[in-house]
Structures are given as structure tokens and as C-alpha cells.
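With one protein chain held back, the other chains of the complex are shown just where they sit.
So, subunit A:
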Amino acid sequence: MKFRAKIVDTACLNHFTRVSNMIAKLAKTCSLRISPDKLNFILSDKVASGGVSMWCELEQENFFSEFQMEGVSAENNEIYLELTSENLSRALKTAQNARTLKIKLTNKHFPCLTVSIELLSASNSSRIVTHDIPIKVIPRKLWRDLQEPTIPAAEVSIYLPLLKTMRSVVEKMKNISNHLIIEANLNGQLNLKIETELVCVTTHFKDLGNPPLDSSQNRDPEQMAEVHIDIRKLQQFLAGQQVNPTKAICNVSDKMVHFDLLHEDVSLQYFISALS
């Protein structure tokens, strides 16, 4: 198993740092899948994550100037690792003024992902920061739990409003109740609703637009699809989106809500299961 990659472009480095910051906010521990063309950050719902799962994908050639990997075997040319997401984002935080960043799989007393950063400094001297992030190699028999999720059939698919606005609404609603109802219809309307004995609060978003959806043929555009979820999970998801995405779609069905985001060239799928 071998993995070495290098980033020399500052914009790529900053983008990669933003991705790792987002992952760190979304999942404390996650799996990283390394394949010849892609990197995936995965949170599987088989793990005790309380009904949340995540699949984040990026094309390696959009980030790395050099990328070499050798998987577990020729037929299974992939590497699956488990790591603490915060370690990666902390390591990348020191790469703000970096000339180059190298990541490689090493085994220094224990398996690590070593992030080695050559810093620019005022004088001619070079400074090198190295972070050894401890990892666990995930055995092949567990790989099937970490595959790309099949997108379930949704009743309604709708474009999301500005995430910052959603975040502030959700944060305030969280103080009232943990049970959130998301309603959406094919007329571009999205409602966030909480109901308690004393009070019922609904925030209405209109004219959002709907992406094309196959099953939309026979559905009354005014009819709302609804899903009941734990508001804290939505809050955690929104907290991870520091930058407004290029594209943000929400798919609602009564069993779960699925967020499909695109941050420039990084795609993020986030699933929150309905409350039982």
C-alpha cells in the first residue's frame, strides 16, 4: 500500500483546507478512500452516527500536482483509512503560507498519514512542519459498508435558499424544539417548521426553483412532502458549510432528507434519516 501526493498551488491548497475544515465540522471520525482518480471522505450510516451519513468526493487532479497510489492489491486498487477529521484540518491550518504540501502514508511506530509542509518565510531559511496523523487501515471486508450510497427516490427535489439564512433560522429554532419538520413542494416552496404545545413556528422560503425530477410527472405541485428530523443534525450540517456552495439541492422523502451540494468541484452528499 502506498500513497504520496503533493500540492504546490496556493489556491488548491486553500481549497483542500476548506474541504477538510468542512469534513471536520461534519464528522468527528471519518473514512478516507484513496483511489487512482479520487479522494472520498465517507461517513457510513452503519457506524453509530445516529442516522447521518456522508459521501464527499473530489477529483484528485483538481488539487494535486503529483499523485501516486498503490492500493491493497492490483484488483482492489484502493486504500481505505479511518482518521480523526480534526487532525487533518489542524494539520492543514498550518499550511497557510506554504510553498508545498506533501501527504504520504507512512508507518512511524504506527500507521500515519504524514503531512509535510514547507513554509515560506521572510528570510531565506526554510521551515518544515510535519504532522503525523494516526490512522487505522480499514480491512477489505468492511469496504462494502463504505460504498457510494444509492440516491433514494425522493418525493420532492428543491434548490436550497442561502445556507447562511437557513443556518440562523435553524439555530434559533433549536432553542424551542429538537423536532424539525422540513416540507417542500414542486412549486419551489420550502418550509422549516417546529411545533410544541405552546408555540408553532414556521419559516417559509418561496420561489426557490426545483431541479428536474423524473417522478414529478404525476405529482400535484402544491402538495408538500415532509420529513421529520432531529434539528441538531441539520444544524451540524449547516455549520459545516462556511462557504455558500455552487449548487445546493435538497431531496425530501418521508424516510430521509438528502442534501446534494457542489462546492466548486467538490461534491458532498449528506443524508439525515427521519426520526422514527
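One rule holds for everything that comes next: a contact is a pair of C-beta atoms (placed from the backbone, for glycine too) under 8 Å apart; a residue touches a chain by one contact, two chains touch by 3 or more; residues count from 1.
Just so it is clear, contacts and distances are computed from a predicted model.
Colleague: Looking at UniProt, which of "Spermatogenesis associated 17", "Cell cycle checkpoint control protein", "BHLH domain-containing protein" or "Phosphatidylinositol-3,5-bisphosphate 3-phosphatase MTMR2" names the chain that isn't shown?
Modeller: Per the UniProt record, the undisplayed chain of the complex is "Cell cycle checkpoint control protein".
Colleague: Considering the whole complex, which of A:T130, A:Q236 or A:Q269 touches the chain not shown?
Modeller: Looking across A:T130, A:Q236 or A:Q269, the contact with the absent chain belongs to A:T130.
Colleague: Touching the absent chain in the whole complex: find that residue among A:S35, A:Q60, A:T94 or A:N187.
Modeller: A:T94
Colleague: Considering the entire assembly, which residues of subunit A contact the chain that has been omitted?
Modeller: For subunit A, the residues touching the absent chain are 84, 87, 90-91, 94, 109-110, 112, 121, 123-134.
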